[in-house]
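If you scroll down you'll find the structure; I have some questions about it.
One protein chain omitted, others in place.
And then subunit A:
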Amino acid sequence: MSEARAQEADTPAIVIDKVTKHYGPHRALDDVELSVAKGEVVVIIGPSGSGKSTLCRTINRLETVDSGRILVNGQPLPAEGRELAQLRASVGMVFQSFNLFAHRTVLENVTLGPMRVRGLSAKAARRRALELLERVGVHEHAYKMPAQLSGGQQQRVAIARALAMDPEVMLFDEPTSALDPEMVSDVLDVMRALAEGGMTMVVVTHEMGFARSAADRVVFMDGGRIVEQAEPEAFFAAPKSERARDFLAKVLQH
């Protein structure tokens, strides 16, 4: 391996460097530092309002930051414009509320980005989209409108839509929080398969089972800060901070 390539392999997929963000007087992110290696699965947990969703959304600049730097593949996030659009294309995002394009069929949702941004032909985009829809188990709904699908199916389409861009990183912002309980495992199964396939993932979730089984590292946030981070076994067996112990006691009670 050449030196340049070795260096590239060492470059973290995401670096968050002393990032701070305020909503008015409220400090949403307070001096956050986080580095995600290529192929790593980082699960961010914490109470509501802890800043975990905000942090996730800063990585593709859906949220701007007040100070600090964010690097994706070693490159600082560009300002709004064509360059940022290009970077976003390689960072997949899955939202809590799915956000499928409501006026387009499932298939068109998945082909739009590859055709407009990646310049794929309609035929190539369609083939790839059907392949991805099959992989997430919703190919029989390819020609329906999003509203005709269940939440779990819509969220799997949203994952396929993000994967169609061949992203280097996938961001998940509470992907199962809006789902009926019986739909959750379908979505988590797809995510688990992605993680096993080596995808670099940042997942904000309340699913402790997923964090325990799929994460390489668990990050616990509270009050806009990263309070502690550890491998899942260590974190769930013996959280170091009192705040994390409290949180786990509450969410794992049931």
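Side notes on the structure shown:
By our rule, contacts are C-beta pairs under 8 Å (C-beta built on N, C-alpha and C of every residue); 3 or more make two chains touch, one makes a residue touch a chain; residues count from 1.
One rule holds in what follows: contacts and distances are computed from a predicted model.
As stated in its UniProt record, the chain not included in the shown complex is "Amino acid ABC transporter permease", which appears among "Nitrile hydratase subunit beta", "Amino acid ABC transporter permease", "Acyl carrier protein" or "Ubiquinol-cytochrome c reductase iron-sulfur subunit". Contact with the undisplayed chain is limited, among A:Leu77, A:Leu120 or A:Ala162, to A:Ala162.
When the omitted chain is restored, the residue from A:Ala37, A:Leu71, A:Val117 or A:Ala234 that touches it is A:Val117. Within the set A:Thr11, A:Asn73 or A:Asn99, the residue that contacts the chain not displayed is A:Asn99. From the options A:Asp10, A:Glu80, A:Asp180 or A:Asp246, the residue with contact to the chain not on display is A:Glu80. Although one chain is not displayed, its contacts with subunit A can still be listed: residues 60, 62, 80-82, 85-93, 95, 97, 99-103, 112-113, 116-117, 145, 147, 158, 161-162, 165.
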